[in-house]
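Take a look at the structure set out below.
What you see is the complex with one protein chain gone and the rest in place.
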Amino acid sequence: MVLKNLKMTLKRSMSGVEVTRLYPEKIMDLPDAERGVHVLDIRKCIGCGACARICPNDCIELVPYARGNPLKNKKQQYPQVDYGRCMFCGLCVDDCPASCLTMSKVFEIAGWNRDDIVYSPEDIAVGMYTDQELAELAEEARKAEEEKKRKAAEAAKAKKAKAAKAKAAEEGEKGSGEKSAKNKAE
Amino acid sequence: MTTANDVLSALQSAFPGAIEEAKVDPERQLWATIKPDRIVDVCKYLRDNHNFDHYSGAAGVDRIDEGLFEVTELLASHGAHQVVALLKVKTPRDNPSVKSLTGLYWNANWYEREIWEMLGINFEGHPELYPLLLSDELMGAWPWRKDYKGYPDYNTAERAIEKVNPEGYTDYSFTPTEAEIKAGTVPFERPKYPTFREREEMEIKGESEMILHMGPQHAVVPGPFLLDILVDGERVKKAFLDVGYIHKGIEKIMENRTYTQGIPITDRLCYMAALTNNEAYCGAVERLLGIEAPERAQYIRMILEELSRIQSHFLGTAEFLTLIASAVYSPFLYMIIDREDVLSCIESVTGARINHSFVRFGGVRNDLPEGFKDMTLDTLKMIRQKTEEYKELFSSDSIYQKRMEGVGVLSPSDARRLGVSGPPLRASDTPFDMRREDPYLLYKDMDFEVITRKEGDSKARVEVRLDEILESCYIIEQCLDQIPSGPIMAEGVPKRIKPEPGEAYYRVEDHRGEMGFFVVSDGSEKPVKVKARGPVYAYFQALPPLLEGVYIADVVAIAGSMDACTSEVDR
Partner (left out) sequence: MGISDVIPLPVAVDKELEKWTIWGRPLTDVWFTTTEKIHEIIDMGPIKNVLNWGRKNSLWFLMQPMGCCGVEMLVFGCPHYDCDRFGIFPRATPRQVDVMIISGYITRKYLPAIKNLWEQIPEPKWVMAIGECAISGGPFYDSYNIVNDTSKFFPIDVFVPGCPPRPEKFIEGFRALQEKIKQREDKRGY
């Protein structure tokens, strides 16, 4: 009967259970598995592009990023996510070989314009290098580069000397002036 | 008990020479290539002598390398046996034509229409070869053919031309893509047929008859479709259904993605049943790969799929209540409140509310978090109590009873003939449930009842759903008790999936009925064909005959009780 239904309504309304989630004031507890905005560990990223290749929506693009690790390859690129396309499936996270791409619980990404929802590496990065670290690393990189250059030069010299020696052994009769000229030509 | 081998030997003796090649793989599936001129005879023989009374669908495959089209007819039985017959018919690529099965199975109509409009295969003897999903503009382009140049299409919006049609509304046409112009495939020849509007106007006979348009936009039904009813006074004389307003071409898109990339797209097939769609697709690919998920993963899948069934039935019932009358608006809100608790349980595992992308080939993505069991058991306790309340509410409310009893009655024979499955079929006294019929995962070890009702009306369909919620609770409790510890991914599944060339068909019990995936592989990273056989497609097809002769006021009560989801129909 209808009275029974009224009883149910009354029971529900009198139960005192408040279900409304007061969103802007209080953010709901989300589970750890939640798939929200990406988080990129810039120190771990190797720029392999596995995330961009697996993405079914083609929303990840590898772009140059100035504040990357200078010790690494200078042409290394980092993922930029277009949230106007991302469907939060998590395939990129599963496929990341360096486990540097994860998904956070953050979901507030509404934007006024289409460009507002394209997140560059800087927007999703964590563990960014500070200016001091960057300077130190750059110095280290410069040193490493110099070291490399020096070593390369040494190796070239050694090689040259070796070759010259071999040539000398082969063509012992010829004059030294001629020899060096021939080496240069080769 | 009929087995696939019995059927095969019977076929071979009845039709010597008509069967070109045949195999049984796995034990319940019979694959056979039939000579094109004998397909109708073979199907008639199977239907009449071997109880193949369930036409499950048809898939068209474009074998461009061999210069052939293949049409695979999927036949099964409504409970007499568990054999699925997949009968292939080959037809040359130029001037393709296959015999229609509409004379034998009523519901072959839409499946064949779809293959016609997408691939351009003519069906001899089909009564109404009209477009179903595509707009008139794309008819004749045959978009699912492998040599179709209009895909991929990245800039549709830029090619739109705005115009005003004779009725005064803004309309759009689209110029062909650059690739199409370059390849010279445009302009193509459009087949001749009466448009939807012309077809329905042909049916208007007397002056007292008029057409009532419902849709394509409606406030409650998730997904646009156009339901036009031809009314004579208060009675519906005939109903016309126009679908395809959200046709996304999922099957074409999946052919152009790798197997793994296909998983998130199956979610979007029907968003209320994302997990079962994942399951059906991954099951088919697992069958191709010859792998099986570890036991723990299978339990996790079962738990989540049943939870998902609960939330889907809650939402389905809630939407139905808003459709029939605003007098029952409070239960709608109550059900959504209860559904949120179920969603929280699912979300704690999968990390998403609706589109989970959770099932992987040979396992699942995440393990159950800590405290999941207690949380779920609490939720189930609450759901049981609430569902009992709703059942009591519906059975005691005299207004509701009067509105629903005897409305939209689907007799058991009609329900089978129209090809519906899931709760509407079970409400018509047919215990047909894929979890019992063709057990997948570990459902064969589970103790549960297949809910049926005798009446077959709208009320029975809702009751079946509510009872199924209780059964699902029971299954989840058993799973939570029995779940073993162990790995959640099978070993040795490669990252880049390349199945052996072959085909697989895998069917599961969706929340709305039989969901099947038919996957064809050619040994490369991308599938040749993915065909989704959805349950709502069958409901929608059955809707116009069901609506004939009812009152206008009952139209929404009947359509709503079917728990439709347009997204899956249009794909």
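Each chain carries a letter (A and B) given by its place in the written order, and its residues are counted from 1.
Keep in mind that, in the parts below, a residue touches a chain if its C-beta (ideal position, glycine included) is under 8 Å from a C-beta of that chain, and two chains touch if they have at least 3 such contacts.
Keep in mind that this is a model prediction, so the values were computed, not measured.
Touch with the chain that is not drawn comes from one residue among A:Met87, A:Leu101 or A:Ala125, which is A:Met87. Residue A:Ile117 is the one among A:Ile117, A:Ala138 or A:Ala164 that touches the chain not shown. The chain that is not drawn here is touched, among residues B:Pro216, B:Pro487 or B:Pro544, by B:Pro216. Touching the chain that is not shown, out of B:Asn122, B:Thr185 or B:Asn256: B:Asn256 (per the contact rule at the top).
The missing chain, though absent from the display, is touched by one residue of B:Ala14, B:Ala80, B:Val186 or B:Ile246; that residue is B:Ile246. Contact residues of subunit B toward the unshown chain are 134-135, 137-138, 141, 143, 148, 150-158, 160, 165, 169-172, 174, 216-217, 219-224, 244-250, 252-253, 256, 264-265, 268, 271-272, 315, 319, 333, 336-337, 340, 353-355, 567. Contact between subunit A and the absent chain runs through residues 19-21, 23-24, 27-28, 56-58, 82-89, 107-114, 116-117.
Following the convention adopted for this analysis, only the chains that are shown with their structure count from here on.
Centre-to-centre, using mean CA coordinates, subunit A is 40 Å away from subunit B. Those residues of subunit A that touch subunit B in the shared complex are 1-2, 4-5, 8-9, 12, 19, 30-35, 54-56, 87-91, 94-95, 103. Taken together, the subunit B residues at the contact with subunit A in this complex read 257, 260-265, 267, 330, 334, 337, 340, 347-352, 355, 357, 365-366, 369, 389, 392-393, 396-399, 495.
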